[in-house]
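Note that one protein chain of the assembly has been removed; the remaining protein chains are unaltered in position.
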Amino acid sequence: MLIIDCPFCGPRDEREFEYCGPYRERRPDNMDNLSESDFIDYLLVPENPEGVGQEFWWHKRGCGEWLLVVRDTRTHQILSTVEADAE
Amino acid sequence: MPNKYRLATGGTIDRKVPIKFTFNGKTIEGCLGDTVASALLSNGINTTGRSFKYHRPRGIVSAGLEEAGTFIEVMGRKGTSAVPATIVPIEEGLRIKSINCWPNPNIDFGQVLQMISPLIPSGFYYKTFFKPQWKIFEPFIRKIAGLADIPESEISPTTYDSRDAHCEFLVIGGGIAGLVAALMTARTGKRVVFVDNHMEPFGNWSLPVNENASIRQWVRTLKDELNGYSNVRILTKTMAWGYREQNLVLAHETNGIGQSELVWRIRSSNVIMSTGCTERGLVFPHNDRPGIMLASGLLNYCNNYAVIPGDRVILYTNNNSIKVLAKTILEKGKEIVAIVDTREEGLSDYSNLPGNINIYSGHQVNKASGWNRLRGVIASPVMGGKSVTLRCDLLAVSGGWNPNLQLWFQSGGSFSYDNELATFVPANSVQDVITVGSLAGKFGFVEKINDAVQKISDLITTVGLSTELLQIPEFDIPEDEYSINPYWESGSGDAGSKSFVDLLNDVTLADIKLALREGYDDIELVKRYTTLGMGLDQGKTGNVNASGIISNITGKTLDEVGLIKYRSPVSPVSFGVLGKPEGDIVKPYKTTPITKWNRENGAVLYEAGANWRRPGYYLLRNESMMDAINRETLAVRTGLAIYDGSPLATFEVKGKDAARFLELMFTIPIQDIHMGMGRYGLMLTEEGFILDDGVCFTMAENWYQLSLSTGNVDLVHQHLEKHLKCDFAHMDVSLTNLTLQWMNATVCGPEARTFLQEFDTDIDLSSEAFPFMAIRDGEFNGIPARIARVSFTGELSFEINVRPRDLEQLWGILVKRGNNYGITPIGSETNHVLRVEKGFISLGHEVDGKIDPIDLGLGWVIGKGKKDFIGKRAMELNRTSKLPRKELVGLVSRYPNIQFAEGTPLVASEDHLFVEGHVTASVWSEINQQYVALALLDDGRSRMGEKVNVRNLNGIEPAEVAKPCFYDPEGTKLRS
Partner (left out) sequence: MEKYSLYSLVRNSFTQHRDWSPAWITHDLKKNYDVIIIGGGGHGLATAYYLAKIHGVANITVLERGWLGGGNVARNTVTIRSNYLRQESIPFFIKSVEMYEGLSKELNFNLMHSRRSMIDIIQTYPKLREIKRKMYVMDIFGATYKPISVSEIRRRIPTLAGGGNDSRLPIIAGMVHPEGAVNRHDAVAWGYARAASSLGVEIHQNTKVNSLLRNDDGTIRGVSTVKGDVLADRVAVAVSGHTTQLTDTVGLRLPLRSFNLSAFVSEPVKPMIDVVVNCPDLGVYLSQTAKGELVIGGAPDPGQSFRRGTNQLVFERTVGAMLELFPSFKKLKLLRQWGGTVDIAPDASPIISETEIPGLYITAGWWGGYKAIPAGGLTFANLIATNTPHQLTKSFTLDRFETLDYILEPGTTTRV
């Protein structure tokens, strides 16, 4: 059971959040420009790090914001939490 | 004679309050403050249970949670499964039963197993019982295994609950080091939680150090000060049993057997672990005889319960900690027959003990004798030589002390072997946790205090806080350096004379040797092959001995051998207290405002996706389900009907880029949907498969409303949000889930317009002014309403959306005035029939995860010339596959009364083992007077009129492929 430090609400319990998949690059503006193998790679091959990885969490039962959480997959310790679309 | 072994004075029990309970049907008298174990011991009951595998007589071996000898079952209202006898306080009338024996521990029929014990070494079951078949032997094995029966919980008074706590410092363990740590952290003013599994922290006033007045006084001042802090929460009788990520510690609080239980989820910035240490036993033949116990256990019984359960006491040790026990026993006026110490230097340790005690230094015990009760031991010099036989009825053993690493293991911390202490101690931490006191290998009283003071000061400084210095008085107590000579086993290790390493699971020295000999050479393999350390106690007193023994045999160092991994929980925790992460209700229902009306009008309600509970159909008197559905469908097709469409998912999308966003989310063009009109479309996953279907309405410029399926709302919401926040964050779009804000009553049937026009409304309901797929805001009978002309039934249909507070009123009026038309409320089963007749798709039926729009004949919803939408590229790629497409078709039989059951596969004519499709939905069509079905079939659309094979459990049923629409194919009714 994680505590996620929402940049808008402060540290909150996992029960307020929903896990929404691993981080991926922003969707390409023109999908058709990708080669077939690049497209498959974009679509199906996520990072699967044994160590620090990034993933999306939705503060669904909180402020409703989307967060990018940096978490160590070996220990589940969270290293940072920022707004998902913070550029 | 009751309480034969109770000392006349001393202890923390109250001799004036006798308490009677029964043990295997026999009445036993103890007194207030006794545990079941101390009461049995004081009454001279030695054999208190039988062992798990060999059914050997067993007694009580400790005074705490580490107990590996005697587990009991409490019967009746406060019933438990197997619990250590050492932790159950006695109560008047409590009924206690031994485990692993029948009828009682003294005459146990299971004891026949001892006769075949040579045949059942570790792993014997892997080598036999598989011919002719395991199932012949299995019932017997299962029956003799298992400890207690599961207690009845219906009659139990126990209540369960859970709490969350947050703090800056969590101190686990209320020994002296924990107490010091709690006080020092309390002084920082930050939130402190202090957890201890005893009645009170450092409450064991009978420990020898507490006989010292200055210590007593000092500890009292510490506790008084601690109690005065409002920032400190002291949880007594609370066992910390789990340690998870991010310093989440789980603790279990209870007032005793059958009392209320509470689980704490404590989240702390810093954890200070002072879980202390536990004495281990010594391994020698028949070291399990009743009357053999841990020295620490006996000391506890002496001091707390005033019990020394024997007349002739022998102490057997490999370290000098047993001196305290020797001194205590002598002070209580009991005789010590001998002390057997494996250390040569042992002699000097006992020089100032009074009286005439035979000290056998440099000796080991080779064997214990006796059966139901210890009769004596045979000892001989370690270096070899003449053995002596010593008679005794009580043997206290000490094999050294092990830090309680269970929680430390769970925190991810590493450990290493300490040669001086001959045990494993904590090494590096992974989380924000430190260890203090004897857990950290500091065994002396003053040493523990200094250790805690030093480490807590450092910790407080490290986290940027300050604290007042703790004044430590000079204590006048003799403290010897801990001296131990690790001695992992003695005596003959042959299979016949069993030397137990794990008492609870009956694992012997010979078993470990056998495992190693057979190639099970890793400690985890030894564990699994022999079941070592896998019992209820998780080997708290035996596991380190096992490591030592493996090291001896294999020649590996103890660091190489390691220690059996301790797993959560530290001690067993009841499921009752663990099952309430979100309160009492699992998956609460959602209901609509007319649920009461539904109940009063014969609705059959059940879960209908997304936790909504809604009517399947409405039963009138004497009707069958089929009758009801037929009546309801006919009402829709020929008259007037009404249904509660509130659970339908509703989203509002607003903003300058709303259309641009929706163009990407839907297959359909959005920009050209006229104001006040809607368009049916599909939403795909990026993998190109259908996620949901629904209607997108244009409410105004930059303002859209989506009406989608009920069941998928959470998934769709996440899908929309994810793309919005992660891909299209630069767009000016706001997305709001309005599912619970709009409730609706949907009025449908050929007479719907005529009926609704009777009401007072500012919305023109005529077909010219309000065409199919239009949406209008206004007032309906004085209620603010948003009315949409969408149809999931294939009939003229008006969806009247109102605020939740208005639905009951609206529904009431519609039903009341609709009586003249024979208005019929319908449920979801009827809706299902109607949509199948029309060939409308439904999630979970026609859409099964790998279906695209073209498969369903919905190619027209893909906007021509749309350059991009979510799933487009993938759908196109998937369509380059050589595999046939599963396409939506209708299926009919030559015989109107033949039903193709939903889910039945269609098999190829030439190969009945090849599945080429399946029936996705199948209903009785009252209007057509025949069964009709929808199916997904390989290349189905090009196979119209073909015969296919529906394969049900009885064989093949022929069917004819038809268009997937059985009612009003032109859609004139729908648009009327």
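Labels for the chains are A and B, by order of writing; each one numbers its residues from 1.
In this section, contacts are C-beta pairs under 8 Å (C-beta built on N, C-alpha and C of every residue); 3 or more make two chains touch, one makes a residue touch a chain.
Keep in mind the model is a prediction, meaning the values are calculated, not measured.
Shown as candidates are B:Gly384, B:Pro478, B:Gly519 or B:Gly555; the residue that touches the absent chain is B:Gly519.
Checked against the full complex, the one of B:Asp458, B:Glu607 or B:Asp627 touching the unshown chain is B:Glu607.
Contact with the undisplayed chain is limited, among B:Ser881, B:Asn897, B:Gln929 or B:Thr972, to B:Ser881.
Considering B:Ala213, B:Met383 or B:Leu953, the position touching the chain not shown turns out to be B:Leu953 (whole complex). Counting the whole complex, the residues of chain B in touch with the unshown chain are 79-82, 118-119, 121, 124-131, 134-135, 138-139, 141-143, 145-154, 156, 158, 160, 162, 242, 244-245, 248, 250, 265, 494-496, 510, 514, 517-522, 524-525, 528-529, 534, 536, 538, 567-569, 572-576, 578-582, 585-589, 606-609, 687-688, 711, 715, 718, 844-845, 848-850, 874, 877-878, 880-883, 901-905, 907, 912-915, 918, 951-953.
One chain is missing from the display, and on chain A it is touched by residues 1-2, 14-15, 18-22, 36, 40-41, 44-46, 48-51, 53, 55, 71, 73-76.
Going forward, only the chains that are shown with their structure count from here on.
Contact residues on chain A toward chain B in their complex (touch as defined above): 1-3, 13, 15, 18, 20-21, 24, 26-27, 30-32, 34, 36, 39-40, 43, 56, 58, 65-66, 75-78, 84-85, 87.
The touching residues of chain B, counted against chain A in their complex, run 164, 244-246, 248, 265, 267, 412, 430-431, 581-582, 686-687, 718, 721-723, 725-729, 867-868, 872-874, 877.
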